[in-house]
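Omission of a single protein chain aside, the complex is shown with its protein chains in their original locations.
So, chain A:
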């Protein structure tokens, strides 16, 4: 990746953050088309993100609200009084 412009990695990061300008995106795409090392890195990172996002949504246990409420102090402290 020695011959790659130094900012490519930043462009890739911006792109993966979903925070890139159209002209930067064009620049990144052009580079990825011509550079297989950067393309591999980009694909690996995209795959990594997809992998993390495949985590299923987790729900709190059904008695969560009830248990949480049971843990609260019975009388609310007056404003300014810290426990």
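Keep this in mind: a contact is a pair of C-beta atoms (placed from the backbone, for glycine too) under 8 Å apart; a residue touches a chain by one contact, two chains touch by 3 or more; residues count from 1.
Following the convention adopted for this analysis, contacts and distances are computed from a predicted model.
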| item | value |
| --- | --- |
| Per UniProt, the name of the complex member that is left out, chosen from "ABC transporter ATP-binding protein", "Alpha-ketoacid dehydrogenase subunit beta", "HEAT repeat domain-containing protein" or "RNA polymerase sigma factor" | "RNA polymerase sigma factor" |
| Sites on chain A contacted by the missing partner chain, in the whole complex | 13, 16-17, 19, 44-45, 47-49, 51-61, 64-65, 67-69, 71-73, 76-77, 79-80, 82-83 |
